[in-house]
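One structure, as structure tokens, below. Some questions next.
Only one protein chain is missing; all other protein chains are in place.
Our next item is chain A:
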Amino acid sequence: MLTIRLFCNEGMSTSLLVEEMKKAAAAEGTEVDIRAYPINDLDDKAKGIDCALLGPQVGYLKAKASKTCQQLGVPMDVIPMQDYGMCNGKNVLAFAKKLAGK
């Protein structure tokens, strides 16, 4: 089971991408638990997950987020802009897998 959390401004626009990632995972036969949250909940929601992904629109908070994630021992990165915009679930899932080292 791969637990991925996406963080953006209010967790709204990112939920579109979450659906696409779930579809991509189902097609691959990977078991996943993917959800989107507002970036302000990072401290809370990033605990014990496999990887945290930031929407590009909150990429400016990367430094702070990476400190939080380091403390929690969770790998974190910003989703590539175009994959985010195109809602490319497959690419972002692959990105997350690589990040999580699975």
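Everything that follows uses one rule, which is that a residue touches a chain if its C-beta (ideal position, glycine included) is under 8 Å from a C-beta of that chain, and two chains touch if they have at least 3 such contacts; residues count from 1.
Keep in mind that, in the parts below, contacts and distances are computed from a predicted model.
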Protein name (UniProt record) of the chain left out of view, among "Permease IIC component", "NADP-reducing hydrogenase subunit HndA", "2-oxoglutarate ferredoxin oxidoreductase subunit alpha" or "ATP synthase gamma chain": "Permease IIC component"
Please give every residue of chain A in contact with the chain that is not shown. 8-9, 12-14, 16, 40, 55-61, 63-64, 81-82, 84-87
